[in-house]
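Sharing a structure here in structure tokens format.
The complex appears here without one of its protein chains, the remainder shown in place.
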């Protein structure tokens, strides 16, 4: 196990860190000031500052860093991308600044790997250029989406067309005015083998029959101006060539997408947890009560030590998962990927809860601590619930004894 | 230890339960529909349905149940009020329906115990009639308010007047259009003995010099149309008779207010946790994944059992605290009160977190689960941080060995 | 719920406490000095001091306090016995001093309830007189005994005789030189209904064919001179009248025995946990490191507060279980009994672990802390594993929603 990052990775990480510190963080407030957000998503407007920062990052070559593909991306493998993603995880807008934010990253990977030339030209290129954004429509209301056999949405092939029907939710990015297309997953052939029933289809955001019903709040937060949408597909008809890689390959593509694309969240969660610990420690050192800094009261040092130990262990396991992915592929990394998807969000949630607690009432309304808490809590479900990942770790462990 | 509730308590609890089930819960959606809330608190409007429900409850005599005082209240002691408060804790509007919601309850207790006849007539009577609401202005920004010696706001006695200066926050109810007065706490004589420095003053909401600066969100929630306000007192001048019980008695009054008035939160938290567990179990029974109800998957039954055990223990300790308060007064109940203030909110937070988790994405935006989570999380600070209460429990325990 | 103990219970508790403090604890060392114990159980000798103390307690009427039966016992119900058992739980020999130690207590209850007059005369009377001791042979090696259908031992009725075959283990008391009889459970009719297959039989300790194979250590401790035995029943032939209450009633008797007889362990565990907390606090107050008592270092106060809160809650739930048993019988108390069987041992184990930790190296070899740890750890299995009890709590909870 070699977790050493390449020279190039170290250099890029340093550049990204500098850019985040000097350009991104100082513009957090500008972003908030410019944002037209709130409960009515139809009024949302993207803050112009984000496009300025994107252009700057692009000009510096700090762009599409997540994409290992040499042609479309920048050729860094998972191990090399990990420290970069960690740095971007410390700011709520940094991932987008470097064109490295979900769900575009996963969608781009799908298109790079499975897209036709025409599909790449139409959707991948503007996406990687940062001109448009996208959504991923898989999860459905009213059924347990962690079990793919529950999927109800359909994409029937009728002659030269494919016809989409069904309801989806938690389609992140659906509220973003720049969202130009979705990748939709549905059942094409309910009689086929379990793993060959589904297809994935590229759907323009303005396709007739597609309606965005509402944005779903996460603990009261809309993640404006991106949002998490509930979408109705009512007889959306598209030419057959909108199907990615051919009908029946949806499950296969989804599995691939669950690999590398998904540990990005963990990498960022580590950075976010570091941010929470920083806030915790700063408060512990500077806040005085009963004549002492909080760091010297009660069990606060134990909390700090436990947080440091948890984050360091989570980072190492994330690196191991990245290394395993790079050297052995998804199947060699299954335990590590599942494990880190449980651990990283839970560490983030608990360190953030502690950071909030030490901030007292102030912590309850601190925007950054709120963002961190929502991220940690939501990630315990967004990439599959803890329970499913724990089940996978146990299954692989028990296999050794059968 | 006799935790048996009186016949009257049992009867009232049954009535309250029926009213909550038949009148309050069915109107939750009406309340939400009528509410004019959101980030701009100056536009908030109280849903008319709440006043209708209040009138109905009042007509049934289900009114001011929290107040043990025979004259002003309904004569139930803490032990008898506990199961009633628990029932009201299962609905986000029920406490107000029965005129039993914070901070009015604590303010009423202060006025009953320490108010002059004039003060009672002016503020207590309309408050108990449900015609006005009120706020409590004690916590301050920028200092650790868990340590009372940190208080910076002042209320100087100048001739016949008392002059208030300072900034307060987390003044709950400050955004409510019906909020008519505040109880303000400030330093009158910084040279006096630690426990005789402070005074409490009744301040009309429209007093010149008093400005409501903003409402503070709790994890993004404004608790509209009540809100948690940040207030500026800039040379607010009032006649000296606005002081409660005379200058220098603020600390004494605050201590009293921290007793009974404060375990109401715990009683309601138990009810709220029961509500969370009900949601958890209903989901576990009715949701199917991988061919089974969630109740039969993984460790879900352990979570359910642990939740049941935690709630039952928390309820018993709350009853013990109530019983101790009733039979031995605040000083005989100190350990139990401190203990239950740690335990009840933590149980609520963890059961709710589990209920959210089992609801998957849906749990993230479920309004009731969000309300429960915010309540649990906020209560770990609102009545004093966990850390301070644990410190008190430990101090009293160690005292036995010195 | 009325947890108030009767005047008689209070008086007896006070007497027992005095006797434990003045006579039992001061003789702990004498007991240890007189004991012939160790790995070779065949050499074990009971310390004479225990018989002296038993006689003293008996003379004072502090005898068979556990037994609610008016005729054979002393007529205290579970609620009234709880504080007494708690006091005895603070000494490793006190339960025996008052003739209140397992498994004699459970066996006596079985005989009182189901025994024939002859059986009572032969076994119950000397047992209650403290002249003999006894064992309970139910658990078997090599199968999961938490599932009664796994039982392999047999007791066939052949003519006028009953013939016992099989292997048992964890038969507590089997190494005690005074152990005069066992209650054996085995399958009489494998074809009968699940709950009518088993019988219970009274077996003299010197019955031909019965061999005690070895004593099982618990974390290296033999609980000498009582021991936990592994027993071989090889064609043990007894007259049919040795069967308790008739063939086929074994399961019914076992269920009854799992009720009251079994929450005694929980009551004692609460007392034991109090003892551990006392040791923890004394050390915290008197031990100095880095210039301060340990109580003022790190998170020790949090540990103390958490221990106090856990014990107080566990005690209340034990009282609730006792009250429920007394007023509603086993079926009305199922959730509470199962819950407290999980909670009490776990609280004992964790408070003891903390007490050990604060004692440093000394804690590792402190006999009392060792005894407490072994008790806590073993009880998590001895009365059925945590997992089975949690399963029962969850099952009863979920039943409400079906």
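First chain written, first letter: the chains are A, B and C, and each begins at residue 1.
In the analysis below, a residue touches a chain if its C-beta (ideal position, glycine included) is under 8 Å from a C-beta of that chain, and two chains touch if they have at least 3 such contacts.
All figures in this text were calculated on a predicted structure; none of them were measured in a lab.
Of A:54, A:320 or A:359, it is A:320 that touches the chain left out of the display.
Per the touch definition above, the residue from C:58, C:152, C:178 or C:221 contacting the chain not shown is C:221. Summarising the interface, chain A meets the missing chain with residues 1-4, 277-278, 281-282, 284-285, 295, 301-302, 304-306, 308-309, 312-314, 316-317, 319-320, 335-336, 339, 342-343, 387, 389-391, 393-395, 397-398, 400-402. On the side of chain B, touch with the chain left out of the figure occurs at residues 298-299, 301-302. Residues touching the missing chain, restricted to chain C, are 38-39, 139, 141, 144-147, 150, 169-170, 216-221, 287-290, 294, 297-300, 353, 356-357, 360-365, 370, 373-374, 377-378, 380-382, 385-387, 390-391 (touch as defined at the top).
Note that only the chains that are shown with their structure count from here on.
Look at where the CA atoms of chain A average out and do the same for chain B: the two points lie 38 Å apart. Separating the CA-averaged centres of chain A and chain C is a span of 54 Å.
Chain B and chain C have Cα centroids lying 44 Å from one another. Along chain C, residues 301-302 each make contact with two or more other chains.
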